Structures are given as structure tokens and as C-alpha cells.
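For chain A:
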Amino acid sequence: MIRIALIIGMVASCTLGHATTIVIGAKESVTRIKDAIALAQPGDTLLIKPGIYREGNIILQKPLTIKGEGYPVLDGENQYEIFTIHTNHAVIQGLKFINTGISSINDLAAIKLLESQQIKILQNKFENTFFGIYLANSSHVWIEENELQAQAEFEHQIGNGIHLWKCNNITIDKNKVVGHRDGIYFEFVTNSLITNNHSEGNMRYGLHFMFSNNDEYRNNTFMNNGAGVAVMYTKEVTMVNNSFIHNWGSSAYGLLLKDIRDSKITGNSFLENSVGIFMEGSSRNHIQQNKFYQNGYALKLQASCDDNIISKNNFQQNTFDLVTNGSLVLNKIEANYWDRYEGYDLNKDKTGDIPYRPISMYGTIVERMPQAILLWRSFLVLLLDKAEKAMPILTPENLMDVSPAMLPYDFN
Partner candidate 1 sequence: MALDQVNLELKGGKSYALIGPNGSGKTTLIKSILGLVVPTSGNIQFTGKSILNDWKYREKIGYMPQIGRYPENMRVGQLFEMMKHIRKDKPKVDEELLDAFKLYKIYDKRMHALSGGMRQKVSASLAFLFHAPVLILDEPTAGLDPVSVEILKEKIIREKRMGKLLIITSHILSDLDEIATEMVYMFEGRIQYSNSIENLKAETNESKLNKAIATLIRQRELLESVTE
Partner candidate 2 sequence: MTRIIKYIFYDILRTRFIIFYTAFLLVCTFAFFQIDGDFGKVVLSLMNIVLMAVPLVSVVFTTIHFFNSYEFIELMLAQPVNRRSVFLSEYIAVATSLCLAFVIGVGFPFALYGAWQSISTLLVTGIFLTLVFVSLAFFSSVLTRDKAKAIGVALLFWFYFSLIYDGLLLWVIYTFSDYPLEKLTLTLIAFNPIDLARIIMLLQLDISALMGYTGAFYKNFFGSNMGIFFSASLLMLWVFWPILVSMRIFSKKDL
């Protein structure tokens, strides 16, 4: 065992010792990236000088470090995929990718990883790319500090910003994705960490994942996306301290949870979304210490959800705090702060002495007849809600928070 390690060590030091840097540029001996890749030995570094490189599809099958100096531009001329990578231990850093081809058959990307491992994609810029970074069957990849920007008018003209299919152990950190179809797309991606990303103005979802268990999302911001964030058919996801802001539209959700189990949604902010969280067919999730502020519906809880715990959240200035389409009470709602709560706290334990029913009659009416939203803040609605509070007819009587907080929680 020790001997094997020794041999590997020797081989490694050998190759590292001979590692060279090939400089590519219009005034250098090597002018094309493809030539440099052909010349290079595994472990070499390619340093690309500023300039525009139009070389069609570049295929990388060697473990190389490719670095740009002053963001050299790699132009796909609206025809080609730019980098196709099938190797382990490679680094792509400091490049600017523009104008990949657009195809409805092939998923053309600026950087595509196929069955690769130990890859780092760092500090690159992407403009007007169909897919930005595309990973399939890869693992141990770091995607950090990239900026992806696209402008498309229609959903079919554009691919996803960061697209992952069947991957594991991926780190996606501090990237910015703007104007793609889905900002970040995961399908069958496990044990991955998504942190500090900013996904804004994407046509469909800011973040979209399916069948991606045991992932963790922290400190990301999802803003102004066509349909917000959708997470589906997944278990054991952790979503902490993310911001879901201004996802606006008739089918836009801050966060859409469909068939999600045993997950944790904590410390997130939901601001100005048409629907803060929409939950369907989801069970055993903890929704805690989130802030729901100025959403149309803070929480839409479909009757197909059960055993979820919704506690210690702040509900403030939402049009409707909670709506549901069922009458059974299968979830636990407790100790939240509701700014509409009108109860009292005689024993001064900071918990309201009478339960709060977060479902308003008008909310139920609007849920059934969306046009009725026109009557919001009218005298009639005020009267209806008061009447319903006194004598529940339309709203489930037992759906209530028995220990509402008197003051909003301070999550900062």
C-alpha cells in the first residue's frame, strides 16, 4: 500500500515538475486555442491573451488549466458550442464566452462537461449563450463567480444558465445568472451545495430542480423570474437564508414545492411574490423562521400536503396570509407572527391568548374566483371578513394557529 502511494507520488511530482505554460495570442507563437490544446501535455497551463477567438467547437480531453488574461473573448459565431470537456482535473478561468449557436435539437452550451470530474469553472463571463454551463454525468465540480447574461424574447430561444443533469458533489457559488430560461436547473443532482448565487430575470424559473435529493441551498437570491423557483419530486433538501423577491405573474411563485419530503425551509425571505410558497403533495417539511412580506398569497397550502410544520414565521402585509382548498387540517401551524392578529396577551407570555385563523373568507373567495380580487380593500370585503371571523362558514374552522406570536420575530 505504501509502495503504491510512493509510486503515485513520484509520477505526480514528475509530471508537475515538467508542467509548462503555453501562451496563446495574436502576437504569440501559438495563435489558436485548439493548437495549444493539441500541443499541451496533461497538467499544462494555457494562458490566453486578450483578443477574439473564433475557433468553432473546442474539445478538451486533457487535464489542463485554461486561463484568460483580461477576459479574452471566445466567440461561437451563433453556430457552435464553444467548449466541450470530457476529462478530469481541468480548470477554466477568466474567459468570456459569447454567441453560442442556438439549436432545438442539441443543447449547445458555452461550456459543456460530459462525464468529467474535478473540474473548476471560475470567474468566467457568458453573454448571449444558449446554455451557459452544462454538466452531464459529472461530479466534484466547482462553478464559482461566473456571470451569465442572456437576452431572449421567447422561452424557446434560450437554454438554461447553469444546467446539471445526473451529477453529484457539485458546488455552485457566487454566480450571477440573468435572462436565461431557467437560471439554475438540476435534474438528478445530489449532495450538492448551492450558495450565494443571484438569479434574476430568467424567463421561467430562477431555480428549477427535480429528483435532486440531499442538496443544500444557502444565501441565494431569486428575483424577478418569470415563474419564481420550482422544486419538485425531491426529498431532504435544505433551503436556508435565501431570498425570493418579486416573482410576479399569474403563475409565478416565490417557491413552488411539489412532492417535496423531509426538507427544511428556514430563514428565507419571501418579498412581493404573487404567491410566497405554493405547496402541493408535500409532506414532513419544516417551514420555519421565514419572513413573508407583501406577497399576494403568503402561503398556498393545497389539501394534498400533510405533516408539515409551519412555525415561527413572520407574516406581514400580505394580501392573504394563507389559503387552502381543503377543509381537513393535516399540517401543524403554530407560533407564527401574523400582523392581522387582533387578539390579546393577558398573561404576558408574548403569545396570543386566543387562536388566530389565518384563512380569510375573502381569500377563499378569491382563490375560487380570481376576478374577485377587484374588491380588495372595499367596505364589502371588510364586512365579509368580520362576519366570517365571528361565524366561520366558508373557511375551515379548525385551521388555526393556537399560539400566535404577539410581536414579529427578529431574524436579523
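By definition in this document, contacts are C-beta pairs under 8 Å (C-beta built on N, C-alpha and C of every residue); 3 or more make two chains touch, one makes a residue touch a chain; residues count from 1.
Quick note on selection: all candidates are chains of the complex that A comes from, given by their letters.
No experiment lies behind these values; they were computed from the predicted model shown.
Q: For chain A, which of the options 1 or 2 is its touching partner in this complex?
A: So the chain touching chain A in this assembly is 2.
Q: With touch defined as at the start, can you tell me which chain A residues reach candidate 2 in the complex?
A: Listed in rising order, the residues of chain A that touch candidate 2 are 248-250, 252, 272, 274-275, 294-297, 317-319, 365, 368-383.
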